[in-house]
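With one protein chain held back, the other chains of the complex are shown just where they sit.
Chain IDs A and B follow the sequence of writing; residue 1 opens each chain.
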Amino acid sequence: MLNSLLQAAIIINVLASTVRIATPLLLGALGELVTERSGVMNLGIEGTMLLSSFVAFLVAFETNSIILAICAAMLTGAFMSLIMAFMASTMKVDQTVTGLSLNLLASGISLFWYRVAFKGTDTASIPTIQTMGTFKIPVLGNIPYLGQIFFNQGLLTYLAFIMVPVIAFFLYRTYTGLAIRSLGENPRAVDMKGINVTRLQYLSVIFGGVMSGLAGSFITIGTTVRFLPEISAGRGWLALVIVIAGNWRAGRILLAALLFAFMDAFQLQLQGIGIQIPFQILLAAPYVLAIVVLMANRARSLAPSHLGIPYIREEG
Amino acid sequence: MNPFGKINFEKREDVSPIGRTLAIVIALIAAMLVSAILIKLANASPLDAFVNLIKGAFGNKRAVLETLTKSTPLILTGLATVIAFRGKIWSIGQEGQFFLGAMGGYWAYRIFAGLPAAALIPIIMLAAFLTGAMGGMVAGLLKAYFNVDVIISTVMGNYIIDYFLSFMLSGVGPWREAGSYYQQTAPIAANAYYPILFANARLHMGFLIAIACSMIVYLILNHTPFGYQLRAYGSNPRAAKFKGININKIIIVTMFISGGLAGLAGTGELFGVQYRLRPDLSPGYGYTGIIVAMVAGLNPIGVIPAAILFGALINGSAQMRIATGVPTALTSAIQAIVLLSLLSAQVLTRFRVRRVEHAE
Partner (left out) sequence: MAQNNNPENKKNQQETFVIETFQLTKRFPLVLANDKVDINVRRGEIHCLLGENGAGKTTLAECLYGFYKPEEGEIHFNGECCNLSSPNDAIHLGIGMVHQHFVLVEPLSVIENIVMGTDHKGFLLDFAATEKKLESLCELYDVKINLHAKIWQLSVGEQQWVEILKALYTGVQLLILDEPTAVLTPPEADRLFSVLQRMKSEGLSIIFITHRLKEVMQVSDRVTVLQKGKKIATVNTKDVTTEELAYMMVGRKVVFSVHKDEVKRGDSILQINELVAKSDMGLEALHGINLILHQGEILSIAGVAGNGQKELFEVLVGVRKALAGDITLEDKKITNNSPRMIANKGISHIPDDRIGAGLIADFSVEENLILGLEENPPYRKGLFLDKKYIRKFADESITQFDIITPSMKQRTSYLSGGNLQKVILARELRQSLKVLIANQPSRGLDVGVIEYVHKQLLEMRRHGVGILLFSEDLDEIFTLSDRIAVMFKGKILKIYDAQEADLESIGLLMAGIVDKET
């Protein structure tokens, strides 16, 4: 069995899958990184991804346009996170409960809408769409081995990986990034400088929502031809774990995302080989890994100090 | 008009009972309005839909009893949420612990199947409570000793438990009904059924157990040192620590109780209603329990009417679908809308909105 696994083709396949599977995790986590750096913990990523994936699917189905589908998904993400920003930053309500509510809302609405939109279709003809497909990068895509792994992926995948240095640069080398990092640690300091704390938090949260929307769109139009209820399957939660495991740093988030994606790609390959382990154990592996990763990660030295705490100005 | 920073929210310190009830009423109205829109999108008449919803839930004695039957697991998962959330322990594991309880009860049933009902049923309930409680306790231990957020460990746990159940009911698993292609166990024998309370209806003993649990949780929260410590920890963990409250003990014991209550819900559904262990034993009772608890204001007695409300929603939606064709999935949407409306309404009644004027 080990022999069959170690064949070059299979290794490449697993690694290429890893890169692909990491895409929504990375997009979601990077978006949430910015959100959390501004002090808001958006637990609604899972729901945002789910609803966005459905909207992307629906728009792709109705219009056959990938671009429209992606835009619709981004808008959905922005809308969901707008609710979060409003509740967290303006109303200063408990962020945990709001996030959970958003997840439940997305579950309910996506299921309901799916049933309504595709009422009357029998199980034989489950609605499907054309997926995005891959785009081979010229020259780089021809490198043996590496080309197949990294440079023969979907556009959203390239975007996800490019965003890693982009976001790191944004946070550490720009004035806005500095303000956002300060906001999550000490919002009063930012307020005292005359920066509009609320506006900055809105921008950060909505950015996170748009990224989650992109992640959601990838789940449907990026990979699968059909929509299933709860298709997001915990990826939003994994994105949250990845932010923590990455200790709020873009580079480490990339590593954590690849780790989880690898686990998923690996177990898929094992299933394909027909290994004698019940497939449920393999499917459960990423979730167990998440818990293990958090157990090993007690330090969390870089968590924004004011994360999850609403900022109220007047103590008078 | 710049929406950012020109509006001042002054926190109102006193939330009167009137204010709180007003919040719930506002929430329900908002939910109805949004639901009406959704129903229209489903090409049905909102009025028809609502009428049938109510008819299905409360139309006759049988309907009312069925509503109460549907509310039974919700009371328990609601209580599981209340006790955890009062300590700001954000457990989302009710769904998973529900199944743990069902599995634990089923496992005990298989072992002690020969016993008469009077002995068998208490054993099943105890096993269910303990299994669910263990599940909850694991999350508590992970938080206490490894600082793993309860939210994440319970959500991950839900997935893991789901896969585990799937395995147990799969072709290679030990519990599948012999010869069946479906993921389900053989039917439960009659001597393990929860006693039915009324003839010709499905309302079972689990309902009484749920009511009793509600009172027990109330007593725990308000009349015991443990409940005091739990509430103190939820409100100000730092002060709790300084004044000697054993934080780890609070977290672990609370999660133990919470998991156990959710476990009782699961076994109630299995031995009281469905009589077969299947992955769809719960249509999301765990998650709905969270909403029930929030609507109840995290009050253990208030969980009962809140659970009945949502039980009515679930029960009535079947009739609604038959009569108007609106998918029962609407209930999931409505539940979430009620929760969000309630959150917003609570905030609005808690805060006075004051526009800050420019000094001219």
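Methods note: a contact is a pair of C-beta atoms (placed from the backbone, for glycine too) under 8 Å apart; a residue touches a chain by one contact, two chains touch by 3 or more.
From a predicted model like this one, the values you see are computed outputs, not experimental measurements.
Only one residue from A:40, A:179, A:241 or A:291 touches the chain missing from this view: A:179. Contact with the chain not shown here comes from a single listed residue; of B:43, B:147 or B:236, that residue is B:236. By the touch rule set out above, chain B reaches the unshown chain at residues 5, 10-11, 13, 219, 223-225, 228-229, 231-232, 235-236, 238-246, 356, 358-359.
Considering the complete assembly, chain A touches the hidden chain via residues 173-176, 178-179, 181-182, 185-186, 188-196, 302, 305, 313-314, 316.
Keep in mind that, in the parts below, only the chains that are shown with their structure count from here on.
Centre-to-centre spacing of chain A and chain B amounts to 28 Å, using the average Cα coordinate of each chain. Of all residues in chain B, those touching chain A in their complex are 4-5, 7, 9-11, 38, 41-42, 90, 92, 142, 146-149, 151-153, 155-157, 159-160, 163-164, 166-167, 170, 172-173, 287, 290-291, 294, 325, 327, 329-337, 339-340, 343-344, 346-347, 351.
Across the complex, chain A meets chain B through its residues 43, 83, 87, 90-93, 96-98, 100-102, 104-109, 111-116, 119, 196, 198-199, 202, 233-234, 237, 240-241, 244, 278, 280-281, 283-284, 287-288, 290-291, 294-295, 298, 300, 312, 314.
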